[in-house]
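Shown here is a partial selection of chains from the complex, left in place.
Here the chain labels run A, B and C in written order, and each chain numbers its own residues starting at 1.
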Amino acid sequence: ETAQAETAQAETVQAETEKPEATSAEIPSDEARTITDLGGNVIKLPPASAINRVVVMNPPSISMLLSILPDTKKIIGANANAFERANPEILEKMFPEWQNVETGFMIDGFVANTEEILKLEPDLVFYYGNMQKPGIENLGIPIVDMMIKGENNPEKVSVAWDNLMREIFEVEASTTLAKEWEMSNDKAQKALSTYEGEAKSAIYLLSNMGGVITVFGSGTYADTWFEKGGLVNAASDVKGQSEVSMEQMHEWDPDYIFVFKGTPASVMLANQVKGQDWSLLSAYEHEAIFDIPQTIFSWGAPCSDSPLMPLWLISKSHPDLLDEDEFSKLFKAYYERVYDIELDDEFIQSILNGREETK
Amino acid sequence: MLQVKGGSFGYTPEKAILNNITFTLKEREILAVMGPNGVGKTTLLKCLMGILKWQSGHSKLDGKDSSEARIKIGYVPQAHQFSFPYSVLDMVVFGRAKYMSVFATPGKEDYRIAKEALEEVGILHLSDKSCNRLSGGQLQMVLIARALAGEPRLLILDEPESHLDFYNQLTILEIIKRLTKEKKIACVMNTHYPNHAIKVADQVLLLNDCKSVFGKPIEVLTQENVRAYFGVDSAIVRTRILGKEISTFVILNQSLSENEPGGARIEHKIVC
Amino acid sequence: MDGQKRIANKLLALFGLLIVVMILSLFLGRYSIRPDEVVRLFKGRMLLESYSDLKVAEHIIFDVRLPRVLIAALVGAGLSIVGASLQGIFQNPLVSPDILGVSSGAGFGAALGILLTSGAGLITAGLSFFFGLLSVLLTLSLVRVKEHSQTMSYILAGIIVTSVFTALTSLIKYVADTEDQLPSIIFWLMGSFANKNFDDLQLIIAPILIGILGLTALRWRLNILSLGDEEAFSLGINPKRIRIAAILFSTVITAACVMASGIIGWVGLVIPHICRQLFGVEHDTLLPTSSLLGASFMVIVDCAARNLTSAEIPIGILTALIGAPFFALIYSRMKGEV
């Protein structure tokens, strides 16, 4: 909501900071409009109809574009990581061209190669934070910052992304992400309102790879997810993302473990991780280790499916309050509302069953 | 020209190596420093040079503290090894460094002087050879040439004749003598060879832990002194060969060879 | 020898320190176990009893902490003795255990393993060890035999091989999956003792111990090597053979260390310097003291890394932050004898 307010304000502000060559040649001045991006920059943009070639440098926000853009062919460049945390079948459905999108222009998945960007001739580039800026500024191409500094609330982030994209592409729709979030929050509150007793503890296991266990402590998305899901973060004494030892896991001994990437939950539940003994953890005993679902993107990060995440968490941690069948229905309905896509039950089940071990 | 007054030095506070060294050397004079191994000859030279600091007393060159007058001193050290293989000519040109501003490189004049110095010691033909491919004696000659290239007022040499064949020994001694006389410089050299001292030195400094003798070679290198300082019987023999009288220092080592070798130096060590 | 007795006493003291440090660090960890429980568990182990109320504690002490402490000690001892030996062999105090390319080779092997198997299993460990050895063999084969200045030749060959393997590792990082594999590779290369267990210990114990014994046995010969080749030759020994032997032992140790815990720098460079200041330059004493002090140091640092915060502090940070002031102290007491 704050982002929206800012945007509204900024529209009246004249873009004085803009370098002249960034505007005059590309955009006929009468059609020009200005918006304020999430980094607070005021940007002159051509009308939505003139934006036909879009490059997205940060992985998760591409999911917003897919939910908004009528013509996904407009996306011509993306960060390769955008597709790694996605379910290929859903990608295929929503973005049939995804295999042909240019990804090579990113150096180390981090900054853009100027000459490659220019070769793509984009009308608009989405980037994430000042660090990605050097290669793309002053090219005469409008660039839009998608990072809200210091914001760790996935609801705020995903809503801001959604609103900004809608504004840029001038899309009017009945289902905005803000509305979806409202519905999701209502649902979650209602379900949890009957719960009494101590909040259960959980760990957001970022990854367990090659003997290295990384978790999300406080100051991360985990804060919001667990709060909305009626859980407490067992790792809240850790700041940010951090490597921890198995001994520390025992000390925390969380009730639930949610796995973002790396070794899938099934392997840990089978206690088959090389060199790690999971069998003495409570979560193992109660089979309470789950892979965070991946659809258009992983639900562990802000994306256009984010409103589903709290409800999924509740369905796992409090099946008595919101059981899996009910969640499947909510999931199905969400996809119909937001993307106009019908998912069959079997497919939904396969997504909720977690990931396979990749070799 | 060179004055040393009450100079003392020790590597450790407990034990002084040099005690109250005092002498004066005039222009055109050569001083030979003699004494047993480890008595402090090299240490004395390093003090004169300013590499080591006198702990008491001082040495003055032309009235200036010798560490300030360092630019006027040419030094040929005792032992050597190089990590970078410079050519002989380049090595000798280094002797010119002190005359050049920090950012300068040697000019034609410097190379000319370096070549002259090489010619003077008779190894101009080695100019282009790499210093780490020289024989021990050749290297010694190069270092002497380098000191000469610095056009010193005072030349300090640590055992300049070591590693040289006896032709070169004579050559170097002659050069030192000639330069000292011609160029109005003074010279201090360590030597283990009384013959060499007798041949070229105007003064001899006989070093010892507590007492040192300074004077003319013939006066200093007496049978008594040599016995007291080195523990060896000796004599200076005068022979007439081919119509010329030659003084030669001879060691009378029968006493030694009849005793156990390696035994104590019976008459050595003067009582302090 | 009076001196030899004094050295024996010092060695004994260092060994005692190591034992104390190791036992103490078994008592410390993020999972809270009361000291009396630890003692009870130890007794239990000896009486072959098991307490069901202390199941987790038992697991933590014997399967988590114990192997980790042992590995840290082995790696610390190994890297330090290798550093001391190679500094002597190459007569250069800047030489560290990875001078001939072991670490870069082993690092490459591990990165390759992670790329191929997406995990840090036996294959990764094997590849790491294999490429560690291979890189040094490559270095040795590059060394021209007729070379006049032998040690320079080794060092230059080492630089070449190191740079190639480092580049190859970067290449792997470059093609690796940025989401899963890349972080694993980066973490792995950064070096850590987190989540090491008895399997890891089993892998490295033999090579490291053999290497340490080998180097210790060679210790007196290394003195002679440190005089330079010509000198050694003129003393009637074959410097090349001893050097090769010492290099092979060192390589085995270093490769095993990298395999177990990634690339841990600094220790192998600095511990020998500290020991040289404290116990003298003779390899006779330098080697055993370095390995004992290195082991204690590493156990202490790892204990700190495990305990200070709930997050594992990368070992590299602590080695330097704990070691540097220590080193500075020793260094300021030095009498310019290096």
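Here is the rule we use: a contact is a pair of C-beta atoms (placed from the backbone, for glycine too) under 8 Å apart; a residue touches a chain by one contact, two chains touch by 3 or more.
It should be emphasised that the depicted structure is a prediction, and the values quoted were computed from it without experimental measurement.
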Full complex expressed as chain labels with copy numbers, beyond the one copy shown: A x1, B x2, C x2
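Just so it is clear, only the chains that are shown with their structure count from here on.
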Reference chain B; chain at largest CA-centroid distance: A
Distance from chain B to chain A - Cα centre to Cα centre, in angstrom: 83
Between chain C and chain B, distance of the C-alpha-averaged centres to the nearest whole Å: 52
Junction residues of chain A - those touching two or more other chains: none
List of chain C residues in touch with chain A within their complex: 29-32, 55-56, 59-60, 63-65, 114, 117-122, 124, 174, 177-181, 183-185, 187-188, 192, 194-197, 199-200, 306, 309-312, 314
Touch list for chain A against partner chain C, complex: 80-81, 84-85, 108-109, 207, 209-214, 217, 235, 237-239, 242-248, 250-251, 261-263, 274-277, 280, 358-359
